Every structure is written in C-alpha cells, then in structure tokens.
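What you see is the complex with one protein chain gone and the rest in place.
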Amino acid sequence: MIIVLKPDISKKEEAAVLKEIKRLGYKPHVMRGVERTVIGAIGDERTQRNLDVLASWKQVESVTPIQKRYKLVSREAHKADSTVKVRGQLIGGKKFQVMAGPCSVESETQLLTTAHAVKKAGATVLRGGAFKPRTSPYEFQGLGEKGLKLLSKARKETGLAIITELLSEQHADLVAEHADILQIGARNAQNFQLLIAAARTGKPVLLKRGLSMKIEEWLLAGEYVLAHDNPGLLFCERGIRTFETYTRNTLDLSTIPILKKESHCPVVIDPSQGVGRADLVVAMCKGAVAMGADALLIEVHPNPSEAWSDGAQQVTLEGFTRLMEEIRPFIAAAGRD
Amino acid sequence: MIIVLKPDISKKEEAAVLKEIKRLGYKPHVMRGVERTVIGAIGDERTQRNLDVLASWKQVESVTPIQKRYKLVSREAHKADSTVKVRGQLIGGKKFQVMAGPCSVESETQLLTTAHAVKKAGATVLRGGAFKPRTSPYEFQGLGEKGLKLLSKARKETGLAIITELLSEQHADLVAEHADILQIGARNAQNFQLLIAAARTGKPVLLKRGLSMKIEEWLLAGEYVLAHDNPGLLFCERGIRTFETYTRNTLDLSTIPILKKESHCPVVIDPSQGVGRADLVVAMCKGAVAMGADALLIEVHPNPSEAWSDGAQQVTLEGFTRLMEEIRPFIAAAGRD
Amino acid sequence: MIIVLKPDISKKEEAAVLKEIKRLGYKPHVMRGVERTVIGAIGDERTQRNLDVLASWKQVESVTPIQKRYKLVSREAHKADSTVKVRGQLIGGKKFQVMAGPCSVESETQLLTTAHAVKKAGATVLRGGAFKPRTSPYEFQGLGEKGLKLLSKARKETGLAIITELLSEQHADLVAEHADILQIGARNAQNFQLLIAAARTGKPVLLKRGLSMKIEEWLLAGEYVLAHDNPGLLFCERGIRTFETYTRNTLDLSTIPILKKESHCPVVIDPSQGVGRADLVVAMCKGAVAMGADALLIEVHPNPSEAWSDGAQQVTLEGFTRLMEEIRPFIAAAGRD
Partner (left out) sequence: MIIVLKPDISKKEEAAVLKEIKRLGYKPHVMRGVERTVIGAIGDERTQRNLDVLASWKQVESVTPIQKRYKLVSREAHKADSTVKVRGQLIGGKKFQVMAGPCSVESETQLLTTAHAVKKAGATVLRGGAFKPRTSPYEFQGLGEKGLKLLSKARKETGLAIITELLSEQHADLVAEHADILQIGARNAQNFQLLIAAARTGKPVLLKRGLSMKIEEWLLAGEYVLAHDNPGLLFCERGIRTFETYTRNTLDLSTIPILKKESHCPVVIDPSQGVGRADLVVAMCKGAVAMGADALLIEVHPNPSEAWSDGAQQVTLEGFTRLMEEIRPFIAAAGRD
C-alpha cells in the first residue's frame, strides 16, 4: 500500500498514521518528496487488513494498493495458456472453436434443426437457454428441466457439447447433469454464491462479464471458481454498458489482449449480446478472431422473428453458415485452425 | 409498438412487415410521413410476443415500445404513496426514518455499542451485514449465522428493527427469521431467483439499485417482488458506476423525484456506498432529505479504522450523532418529522 | 511518482528503470515489499518530465502520480472561500444567488418579460443564450450580436447582471462587452483556447463541467482561467453522461461537497441541463441548496412550448416563482440568506 500524506501536517499527525500502519501489521517506509510525504506500507495486502480506511483520516490524501488482488487466474500463477477440454474438444488450444445455438430452447424441432445446422457449418458446442433471466417477470422464463432434456437429446443426436446458463444455486446439480459447460450470465457475474455452486459441480464454467464490471473485478470473480478447485474457467466478454444507445451494449474487444496478458484462461467473445443486432454480428466476429479470441458464442435461430426471446440479435441458419465462411480467412490469418 | 420503415422500400417489403405484425397478434396502423412510413402496432405489449425482432429486418429502421413494462410498482397502479411497517415504525410516512449500523457485524461489543449509540441519536432501524458479498474470495465474508444471532440480540436489547443482506436463496428462511427487512444488494439486483426467494419470506424487501441499472430495469426488478405477493418493497439508491473515480460511485439523487413520480414505493438513500467516503456523507444526506427521500441507510462503526470491511466509508458514533443534528433542519424544511 | 515493478525481474532490468528515473530528473527511492519492489521517484511532477512512459516498459507494472496537478484552484492555495463580485452581488458569499432566464434569447418581449419576472421572484442574474452550440447544423443557432444587445437592454431596464455563453475565441471581446459573466459550455469545457480567450477579457468565467469530465480535469480546466490572471472563476455542474436514459444527463450533486473540499471557487448548479425535464427541476434545486451550492442557474421561459430550443427543460414564469418559494426554507436551513 502507498499512503500519501497531505502537505503541511504536523509531526504528531504523521506519527499517528505510522502507528496505525504498524498496528494493522504492515511495516511503514517513509519517503519525503518535494511537497508531500509518501509512506510505503510493506506486507501482504491479500492476507492482512486493508489500509483503505486511512483514506478517511484528515491527514491522509490517498491510499493506493500495490499488489494485484487475484492470484490463481493470473498469468503469473500459470505462465502457459490453460485449456479446457469439453467432449474431446480443446478450448484455448490451436483450434478455434465456435459455440452456437438459440437464445432460448423453445421446442424439439427448433433445437434439433439448429443443432444439425450449426454442426454442419462447423460449430462444436451447442448453446441454448433452459432457465432464462428476464428483466421483466412477465416475459418467458425458459422451459426449465424440459429444456435441459432437449439439450441432452441434441447432444446425443449430434455429438455437440452443450453449454447452458445456471441461474440458481438450487439448480446446480440438475444443470450439471445435462450440460458440458455451465454459463454464468452477466447479471450474476458477481453472484458469488452461484459461482461457488457452479465451481463445485466440477464442470467447466463460462463466466460472462458483468454489465459494468471492471477487468479486475472480473478476474476476481473468476478467482472464486479456481479457488473452489475448479480449473475449467472460461472468460466471456459480452459487452459493457456505456452511454451509447445505438447498440444494446458496447462490445469491448480490448478485453482479448488484456485477458491474454493478465490471465492464462481461454477467452470467448459473445457478439450477439454484445451488440444486440444480428446485422453487426459478422463484423464483430471477424474482429474477435483477428485479435486472438479462443472461441465465439453466437445466437442462431431457424426463424428469428418467431423467437421467444431476443429475436433481434439472433442470426438465421443460412446467416450462420455464411458467417462461418466469412471468418475462415481471419482464422487462418490468426494462425488458428 | 411503433415501427419505423426505411425510406424507399417497395410495397412488397412493406406488406411483409404488416403481415408479420398481424401474425404476431397486433393490429397494424399505418401513417405515411414526409420521408418515412410509420406503423403503430396496437395490442398489449406485455402479454403478446415482442416485436423487437423486426428491428433486424432490412426494411425496418427502428422499433420502439410504447407501454410501460412495469405494472404493480407503478404510480398508475397505486396512486397514493405506499408505506412499509417495520416493528411499529412506518417507512414512507410522515416520519423520516434513519437506518444505521456497521457494514459488517464483527462482534457483540462492536454491534451493541453501535446499536445503542445510533438508537440514542435517533435511528429506528439497525443495519449490519452477516453474509457479505466480497469482490475477492480472500476477503472477510461475514460471520454468517453467528452474525444474525447478534443482530437478534441487538434488537432485543434496543428495540431497533433489523435490516441485513440476503445473499443466497438457500439462506432465505434463516435470514428472515432474524431480520425485519431483507436487503438485496446491488450485485444481486437482477438475481431474479433471489428476489423471488426474498419475496416469498413475506418480510419487507429493500432493493438496492444495481451498479449500472436503468430506472426501468430497477422498477421491473421490484415488480418481481410485488408479483410474488409481497407488498413490502423499498427502493434504495446506492450510487451508480460512471467514469468518475473521485468517489466510489456516483450517487444519483435524481432517483428520488423520479421514483416518486413513477412508483408508489418508499425511497431510501444509501450515501455510504454511494460516495464511499465518510467525509462526504453528511452533505449527501442533507441533499437526500431535502429532495424527499423517505429514509437513509448509513454505515456507522465505533472505530472505522478497525473495521473488517469498507472502513473508509463508515462514520464514527460521534460523527453519526453530529450528522443527525445537522440534517434536522432539513427534515423540518421538508415537512417531515 | 510511484513506480511498481513486476515480480521476478532481473537486477539488470531494475537498474535500467532506476537509471531512466534519474535521467528524467527524479531521485529514486527503492522499497522492497513482499512480492514486488516499489520505487518512489522524488521530484516536482508538475515541472519535470512525466514518468508515465515507464508504464510501457516490460519490467514495470504501474506508474502512479502523487502530486495534485492543479495548484491555483486548489483549497491548499487559498484556504478561504473565494467570492466573485458581479454588479454589486457576491457569488460565493452568505447570500444564496439565483441566475435565471431563457435558454435562448428569442425576442425583446420574450427576454424582457422573463427578466422582470425572474427579478421580481428574487433572481439577481439574467441568463440567455445569444450564440447557441447546437448538435445539428440545421437547428437554430442563436440571434448572435442582436441577442447580446437585447441582454444589455434587459440589464439596463432591470439592473440584473447578465450571463451568456461564449462559443468562439473570435467573439470574446464582443461578448465581454455585453456580459457580466462569460459562460463556457459543457462541449467547450476542454477547449483550452476558448478558456484562455475568456480569461483574458477579465470578466468572471462560469465553467460548466464537460459531459464526461472527471473532477480533476475540471479543476485543471479551471486552472487555465486562474493561470491567465483571471481570479473570477465559478464552477457549474450541469450533469454528466451515464448509461441512464430517463433523464437527459445525471446531475452529480456530490460535486458540491467535493469542489468545496478541493477548491475555493464558488459552485453553481444547473438543474435544467442536468435533468432536462422541467418537472424534476424543483427537487434538484432543493438538493443543491441543502448540500451547500452557492448559486443556481435555471432555465425559465414565458411559454416553454414556443421556445426555439430546449423547451422541455424550461420552467414557466409562474413555475419559477413557485420554485423560489419552495426552496426558501432550505436556503434558511443551509444558513444562507
């Protein structure tokens, strides 16, 4: 911790700060500058009491932490890229992966049609929501267990791995029974109890970024998964909330090089939620591939205008096939398969 | 819904939109303007399929909903202010209420000292976290059930009502056993399963605004509580996330007149989380009182520099007594007791 | 400056950093912590080269400035509140001041009717735009010099001081001839050439906060005025841009206690721009008064529905008279006249 003192304070006021730093278990180190005195408080910030409180003292100007607060997710802890294996496919390896499927599971026909089509176009994971978090209590909330069973059926028929959202701690075992990857949605990105419940199932966890989550908070939320003995963590950028209203969210592609620098975990991009408009999805995918993402998560629906949720952002089956064609040269340029 | 068509589209493209509107159960109403054609789709937007999907059609420029999506929380549904009764005290009535106490329950001494002090200064509700949502898995997570029991003890000794946070659906009954008001934190503001679990306990629910939650989304999250037959809803503004880094959050006091206009539910302001600095809390409280808030939620600690969480934003016992003195003339000016 | 080094770097890499710090004129001071080494670079950050560049060095984790970058606007430079005298009225003194008038000057009748009405209700400064910055080139751009002459006439008739916006360096002398206070709008808050031109006229300058301006940047923009030998600086909060769309902007009232803490200059609040809706203006004014603002800047129009700009946020003449009545008890509670 670095504590900056105000100018013109008395010796006594300075001594009080030094005493408090020692009392809280740190070793103070004083540097006298041109106008201000700066104190370095040496000790392990992760295990000791936080010195933030000093910020409210009259004689203190600011308190700045030095250590990174995340550990297991950090690149320092694990120099090489980590990979997550799902039904024989490696996410985070040389092969670029595509996860695709409808926003919500609606019916057997809708799901199986989509599953066969996305498989044919090259996807290896099928997405589909069985439990849906909806802004309004009056909107369709998902088929629940029935949806999970349809997902299992689709896996059996196509061999695709399944990713679906976990909404409630109480469903953790049930969802893990059917899914190969548990998705934690943006609204639950700091629902730590849910993260722990997901981690405990042992299944890989895809953690979406919260709507206004800083990179550091996202890494720390991921830390909850690794700290509960589950190494299968995937980070998924899905757009943040900004002042811009043209798109539903602002898809922050800079997270790709940042996460690659700070962490060893695979990075997935969700352009469908990210921009909320099917007509912008292809361009966002190209950018994501070029910048080094490990996988995409794309909403695909046989007939978006009949979708029970988020129709505007789902691409058609033909649209998806075309998209896969269009990103191919960029996958090659990025040195991936 | 209002659907705006692009200029220069063909008759056939227009007809396709009209057909789809009808198919989805709405009655289309065409208006031809100077450059563009606008279609009003008449029908109940809350019960029928959403027309959003049309936004992705080539011939459509935009789709705008007309109806408000919330119902039970709205001022239209309940013209008079609603009040929430807690241990004989009315929140939302003529008497201005103050809820105060430590960020976390740490020990019997800490809690009881605080409880007696805030009661003496005029508070009627004691706050204190037993289960704490922490950004990092390595930070203090609260005393749990032991903390709840200390809160019960404090109530018995002082007669203060208790408010504490509910973090997990699985704790709903346990927390409801000890608390008079269940707090849903900002990070869980759109954890709909938790909202439902809280509503079902029958205890009043204080719903904090999420870090980047629009007013409409907040009202809809509140709708989950009322729609699950619990009329005891309090909205609590606690600051939103913006680009400004001087304060921890930006406390949006405009929510007071806005919520009073849109909804009948009482409005509580949390200046401690809102600005994250004890030295700014008094000024924020004065503003909240003057603008018509029904209650304040303030973090108070006997010794903030020893607090196990969020020390920088907790005021001292003497600070709290002074604060209560300082806001008194504004309570009077606002016509409250 | 505080430079944090990465863990596990070589002696040689550390030495290179120390050498560079010295080369740039600072004295390095090394602190070895548990995991990381921290270097304090001692020297005057305002006069010497910035060390930010070290942040891009491989062996460096972060670089944090210690000194505040603003000087003349700071509370440290001038412990007492400063005041700005305008036509015999003191802004920043014991008397609470209200500036009111139309968004744009439209006609002699419109302006004089408003001027007499706001004077009668208690305002001491008349606002009115002669040069208007408009988002679209096709919108009304103001009456220009003709508008300035009408403002002069209104001053002569009513004795009210005049505040009006300066849009262009080339108009500085012309506007200063007619105005008692020059307003720098939000879109020009970091148009430093304009700030310098305004400062040089010698007239008081009211500096609005930019739409996404951090407090520190705002203070530094104000520093441009004081550094060009003009002591008559007023800061005016007018709302920042956030994700919320219910209001036009988010009026950040926490700036009142923050500016009072960091600076000695008077603080003005503009609720009309801040929320963009006349029906919320009264509540925002009450909050501003209670929190210690020195003055309000309010848009008033004899017939808002005929206004040539920003009709939705202007209050009527009767509305303004009522507003002045309603804030009176809060002015008293705040200890102002």
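In order of appearance the chains are A, B and C, and numbering begins at 1 in each one.
Convention: contacts are C-beta pairs under 8 Å (C-beta built on N, C-alpha and C of every residue); 3 or more make two chains touch, one makes a residue touch a chain.
Remember, it's a predicted structure, so these values are computed and weren't measured experimentally.
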Which of A:159, A:202 or A:257 touches the chain that is not shown?
-> A:257
Sort through C:7, C:28, C:93 or C:133 and give me the one touching the missing partner chain.
-> C:133
Contacts of subunit A with the absent chain, listed as residue ranges = 212, 214-216, 240, 242-247, 250-254, 256-258, 261, 274-275, 279-280, 283-284, 286-292, 329-330, 332-334
Residues of subunit C in contact with the chain not shown = 20, 46-47, 49-50, 52-57, 63, 69-71, 133-139, 167-170, 187-188, 190-194, 210-212, 217, 220-221, 223-224, 227-228, 241, 277-279, 304-308, 310-313
Interface residues of subunit B (partner: the chain not displayed) | 2, 4, 7-8, 29, 31-36, 38, 40, 42-44, 64, 66-67, 76, 212, 241-243, 245
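The rule is simple: only the chains that are shown with their structure count from here on.
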Comparing each chain's Cα average against the average over all protein Cα atoms, the nearest is chain B
What is the distance, in whole Å, between the centres of subunit A and subunit B, each centre taken as the mean of its C-alpha atoms?
-> 25
For the pair subunit A and subunit C, the C-alpha centroid-to-centroid distance in angstrom is 38
Taking each chain's centre as the mean of its CA atoms, subunit B sits from subunit C at a distance in Å of 30
Subunit C residues touching 2+ other chains are 212, 242-243, 245
